[in-house]
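All protein chains but one are shown in place.
As written, the chain order gives the labels A, B and C, with residue 1 at the start of each chain.
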Amino acid sequence: MIGGGTGAFIGAVHRIAARIDDQYELVCGAFSSNAENSRASGTLLGLNPERVYNSYRELFEKEKQLPEEERAQVISIVTPNHVHFEPARLALESGFHVILDKPMTFSLDEAKELGKIVAETGMLFCLTHTYTGYPMVKEARQIVASGRLGKIRKVFVEYPQGWLSSFEEGTDNKQASWRTDPARSGIAGAMGDIGTHAFNLAEYVSGLQVSQLCADINTVVEGRKLDDDGAALLKFKGGASGVLMSTQVAAGEENNVKVRVYGEKGGLEWQQSDANSLQLKWTDRPAEILRTGGGYLSSFASHNTRTPAGHPEGYLEAFANLYRNFALCIKARKDGKDPEPEWLDFPGIEEGIRGMAFIENVVASGKSEKKWFDFII
Amino acid sequence: MIGGGTGAFIGAVHRIAARIDDQYELVCGAFSSNAENSRASGTLLGLNPERVYNSYRELFEKEKQLPEEERAQVISIVTPNHVHFEPARLALESGFHVILDKPMTFSLDEAKELGKIVAETGMLFCLTHTYTGYPMVKEARQIVASGRLGKIRKVFVEYPQGWLSSFEEGTDNKQASWRTDPARSGIAGAMGDIGTHAFNLAEYVSGLQVSQLCADINTVVEGRKLDDDGAALLKFKGGASGVLMSTQVAAGEENNVKVRVYGEKGGLEWQQSDANSLQLKWTDRPAEILRTGGGYLSSFASHNTRTPAGHPEGYLEAFANLYRNFALCIKARKDGKDPEPEWLDFPGIEEGIRGMAFIENVVASGKSEKKWFDFII
Amino acid sequence: MIGGGTGAFIGAVHRIAARIDDQYELVCGAFSSNAENSRASGTLLGLNPERVYNSYRELFEKEKQLPEEERAQVISIVTPNHVHFEPARLALESGFHVILDKPMTFSLDEAKELGKIVAETGMLFCLTHTYTGYPMVKEARQIVASGRLGKIRKVFVEYPQGWLSSFEEGTDNKQASWRTDPARSGIAGAMGDIGTHAFNLAEYVSGLQVSQLCADINTVVEGRKLDDDGAALLKFKGGASGVLMSTQVAAGEENNVKVRVYGEKGGLEWQQSDANSLQLKWTDRPAEILRTGGGYLSSFASHNTRTPAGHPEGYLEAFANLYRNFALCIKARKDGKDPEPEWLDFPGIEEGIRGMAFIENVVASGKSEKKWFDFII
Partner (left out) sequence: MIGGGTGAFIGAVHRIAARIDDQYELVCGAFSSNAENSRASGTLLGLNPERVYNSYRELFEKEKQLPEEERAQVISIVTPNHVHFEPARLALESGFHVILDKPMTFSLDEAKELGKIVAETGMLFCLTHTYTGYPMVKEARQIVASGRLGKIRKVFVEYPQGWLSSFEEGTDNKQASWRTDPARSGIAGAMGDIGTHAFNLAEYVSGLQVSQLCADINTVVEGRKLDDDGAALLKFKGGASGVLMSTQVAAGEENNVKVRVYGEKGGLEWQQSDANSLQLKWTDRPAEILRTGGGYLSSFASHNTRTPAGHPEGYLEAFANLYRNFALCIKARKDGKDPEPEWLDFPGIEEGIRGMAFIENVVASGKSEKKWFDFII
């Protein structure tokens, strides 16, 4: 693991996600850019001190030299955005598979470069757009793909948070500090941090790609250096339209990402606050509520569920689904077998490049007087 | 009553709304442009046949001549949009107070003209933006006005319907027929029919006025003559921003108008499908659910409630609140008294003009390549 | 109308319910046992003073003598329980149809006596168990009757309120005063006031009759003279079992009556706080949400709905459905026609007798050391 030392939120989440299905063992790490912190974190995590490194460069150099059976196979990178590309590149080029936190890189250029490296090295790559790990989100995608809703016409996606309603970066809130800092986050704040999740979720569930957008991007809280609020009108290839909303100043909101997709015959709705339900709405018959664990679900939903219906699975399980499917694919490759379609259903380099393109396009659109902005990669 | 003959949806709703609080008696009507239909409807409604008229012109002429104690005092106009202005004008100029269905007129020009006539005649005027009649919507407005949420930053309003997901105007659906017909509805379809409700609700609850918008307006169903779907990014005077969404092709949706407003300290959320609840969300303490009939509510909410908490009041009661408050104001004027502030809280000519301006601006923006469109009246 | 003077809750509700569908005109009343109050109420209601009576006896005497076309046809009795039987008896024997508030009488003996009088006089009789007026409750009954759930096994019904959590009868709360007074309410408090509603709802929806019960009846608030809380285990004819819960000391609860019925193949759930939804749950497929106004509903639901799906109808509309169906039956009789099955679907004398039997049996069971108490009428 690169990053994720004491006090980091997402590092701990990654570690839990990796443990849940017992497919990973944490064997080494460079947990902080500060060598002392890295060692302290390694000790807390019970690692062999020899495999707690002072820097990610050291990690790759040393791990590469270990015998194959002993050395790390997968590198999780959970650092702030400005330290995504370089360790990912090194990891891939050193022969490690990579799990990388989103947004994929600091810039679209880096993202495209990373795409080439993944292609050249042939290593496996997973980007942690967690929401696509929920069983009912997978079901939603399958239902759209099956054509049951008819041709898709409308996509609404929203991600309202309220935790940046005041100037948190002026306090000792580490999360707020780097996420609002252009030097560490890149050109986008809310749009990069959660807008990319919303964008990914919209494309994943609808199976459509955004072709144009028109954005309103705002920095609401005084003194903040990046956007903390935004919305965009969307056009999809094939004619559907949509709305994306993503804000961190919706005071009182937690993390209620929600997606709605409507076709000719019906619509669907999923939201994280009721993550184990998927609502289908029909023009001519009663709405249906599909539930995690239901015997009537697709293999994509049931493969990603651990308990019978009625035992709520949450965010950590969704995260673990990414880890588990990635592990199954790695294992299949080692065993020389073809992975099942259900295992391959995790976000990768393509989603990462599109996510970075979203950031660059949405920010540019926000600043532009032009109404419709082509979604360029 | 003008319009609202057999088979009309909104006419029956107006009549129930007028009856609920026993402040009105239906005494005369011209229920249809077809004289025979008008008479048949009058008979069904148990009216004195002498006061069932062949046309609204006849109605005004004859009613004017009746002794004051006998003649109609208020005219409800519930015709399609193209027959709003002329009867309203005649009514006002003939000395009748007017209740008019939304959108107010066929065009903004008519609306402004009607504004002048209201001012000149001094008659009272009510526009039936029903949703502002809900007790919890009134409470929402009071909470924003009280400053409890802090300065308002963000307004989301949405009105998804699905009933026009197919080409209903090709069937014998009377509602679909006139609402999708430019000759009867005006330049807007969904944006006029329900977009104006959403717009009105956003301005009513937030207490803010839209200053700029950027719209995406679509005609999704093939063969349809007017828009059936749209969304707009909004800028409000004072710096808040927002999103308005209004569609009639969200297959499977009923009528779930919803508004969310966020300020510096908290946010609120109301939606028609749970009309008796108002959710307040705070950055630093648990969310609260305010309920119709709660002892802790403002006079604006409690004045508009008929039953103790826990007895759901619905759409008809919200509609009736407009009628009742209008009646109370008329009575106060007759009695030479000042109306209470709670009675005056119904939509009127100002809201009607802004609604028509919304239609014209949003349609123009939809066609424009310019991003931000000034909201011009 | 008998009772329902100024300050009475349920009288005003009856009047609104009667007005909503324009099938009734309030023509006379004896609104209070106090003649002055009665007259004052009559004035407020705009009645002809000659038809505002000092007592219900006077009302019947005088109204009987009026010409048939002029005199009252239906008497609504909305007094406290101890003034139910006598005016109802007089009304029926004087040739008036009767609408009576629940519980039907002061005692089971009175109820059975009233049953005889209804049979002898042949007049029509309606008891206002409001909850059976909700469209989705009617749908629930139809679904059970259709056999779609299979044979019924389990019935849960609950009616939690919190408004009597403190000694309200020690304040000037008129509602609390008579509802906790044995001289006016009879032998039961909560069990009579709301337990009978729960009991009626359980039998109505399930189509089954209670055969045995085992009750725990409590007076929780110190100084109170009647029960304010209770629960009962139920046995139904045919083998189903159930639980009834009804309390007025569930602090913070409003009026959330709820019923659940389970058969071999599925279950259903309805609750007043979401009155326009009916949930069906299945063992082998997704749950469904049926909604008021849905095109797929039975004639029993759609007959009792005024607006299209998505316009919430509430408690007053449910109440109005009782009034409307009763009016349709009266009209059918006058016209010498057979009423439609949908019109006949309102609670009557049979339900009233069973309700009073419930009160007597549940109170007796509460006091008994015997476990299973036969439900005796």
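Following the convention adopted for this analysis, a contact is a pair of C-beta atoms (placed from the backbone, for glycine too) under 8 Å apart; a residue touches a chain by one contact, two chains touch by 3 or more.
Only a predicted model underlies this, so the values are computations on that prediction, with no experimental measurement involved.
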Worksheet item: For the chain omitted from this view, which of the shown chains does it touch?
Response: A, B, C
Practice prompt. Would you mind spotting which of B:Gly29, B:Pro80, B:Gly115 or B:Gly294 touches the chain that isn't drawn?
Written response: B:Gly294
Worksheet item: Among the options C:Ser166, C:Gln271 or C:Ser302, which residue touches the chain absent from this view?
Response: C:Ser166
Worksheet item: Quick one: which of C:Lys62, C:Lys154, C:Arg184 or C:Lys331 touches the chain that's been left out?
Response: C:Lys154
Item to complete: Sort through C:Asp22, C:Glu58, C:Asp181 or C:Asp216 and give me the one touching the missing partner chain.
Response: C:Asp216
Worksheet entry | Touching the absent chain when the full complex is considered, from C:Val27, C:Ala145, C:Ile187 or C:Val243 | C:Val243
Discussion item. Give me the chain A residues in contact with the hidden chain, please.
Written reply: 9, 12-13, 15-16, 19-22, 45-46, 161, 163, 253-256, 272-276, 291, 293, 306-317
Fill in: Those residues of chain C which, in the complete complex, touch the missing chain
149-150, 153-154, 156, 158, 162-163, 165-166, 214, 216, 218, 220, 229, 231, 233, 235, 241, 243, 245, 247, 249-253, 260, 262-267, 280-283, 287, 368-372
Fill in: Where the missing chain touches chain B, by residue
280, 284-291, 294-296
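We take it that only the chains that are shown with their structure count from here on.
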Discussion item. Among the chains here, which has the CA centroid at the largest distance from chain B's centroid?
Written reply: A
Worksheet item: If you average the CA atoms of chain A and of chain B, how many Å lie between those two points?
Response: 42
Practice prompt. Round to the nearest whole Å and give the separation of the Cα centres of chain B and chain C.
Written response: 35
Worksheet item: Approximately how many whole Å separate the CA-defined centres of chain A and chain C?
Response: 55
Practice prompt. Mark out which residues of chain C touch at least two other chains, giving numbers and ranges.
Written response: 291
